[in-house]
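Here the complex is missing one protein chain, while the rest keep their positions.
On to subunit A.
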Amino acid sequence: MSLKPYSKLPELNTANVLLVENEEEFQKRLSEAIVRQENSVNVTVRLARCLPLPVENAEGRPRIDLVVFIVHLRSEQSLLSTEASLKHLDSGYFLGKVCFLVTGARSGTVSYERLASIKRTAASLNCPLLMTEDKTTEGVHTAAQRVLNILKVSAGLVPMASGLYLSTLIRCSMPTDSDWQNQD
C-alpha cells in the first residue's frame, strides 16, 4: 500500500516529516537538529529505513507533509534503496512533497555516476535536491534548517504558499553533458 498525501486532515500548527535513510545513522542526528531548531510549530519527525511503511500503524500515523530521501553517495546501496522506495510513494507526493538530501558529494572518491543518477531521478520527478554535509555539526544544522523551510511550505504553514510552487521553483535541473565535462 502506498503512502497517500491527502488521505488525512491537516492539524493546527503541526508539520510531519518522514526521513527515509537506509543506514539509519544520519537521520537521527538530523531529526534531533530539526526538533531543536523549530519552536513556533510542532514538528514531528518520523524515521524509516525504506518504504513502504508497515500497514499496522497506518491509522495512527499523522499526515506526512514531506518525505525526505537521504542518499549517501558513498554507498551504492543507499541509492538503490532510495530508488526502490520511490515506487511506493503516491504520485501526489511528487507535487512538492518530496525532497532529496545528498551527502558526501564533496568527497573526491565517490563516482560521479551516482550523483548524476540521483540528479536525473530528482529532475525527472521535479523534486528539489539538497546537498548537505553530514560530518560536521554546522552541516547538520544547515541541513535541518533547509529541510524545515521546505517542510513549512509543504505542510501549508506559510500563508499564501503551497508545496506546488516549490516543485516549479526549486526543483533540480537535469544534469547536462557539460556538467560531466566540468567534473572530469
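One rule holds in what follows: contacts are C-beta pairs under 8 Å (C-beta built on N, C-alpha and C of every residue); 3 or more make two chains touch, one makes a residue touch a chain; residues count from 1.
Criterion: contacts and distances are computed from a predicted model.
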| item | value |
| --- | --- |
| Candidate names "WGS project CCBQ000000000 data, contig 00008", "Adenylyltransferase and sulfurtransferase uba4", "dolichyl-diphosphooligosaccharide--protein glycotransferase" or "Centromere protein H C-terminal domain-containing protein"; UniProt protein name, chain not shown | "Centromere protein H C-terminal domain-containing protein" |
| Candidates A:C50, A:V110, A:A123 or A:A161 - the one touching the absent chain | A:A161 |
| Listed residues A:R61, A:R74, A:R146 or A:R171, member touching the removed chain | A:R146 |
| Residue of A:V35, A:L95 or A:A123 in touch with the missing chain, whole complex considered | A:L95 |
| Residues from subunit A at the interface with the omitted partner, ascending | 5-6, 9-10, 12-13, 40, 91-92, 95-96, 145-146, 149, 152-153, 155-164 |
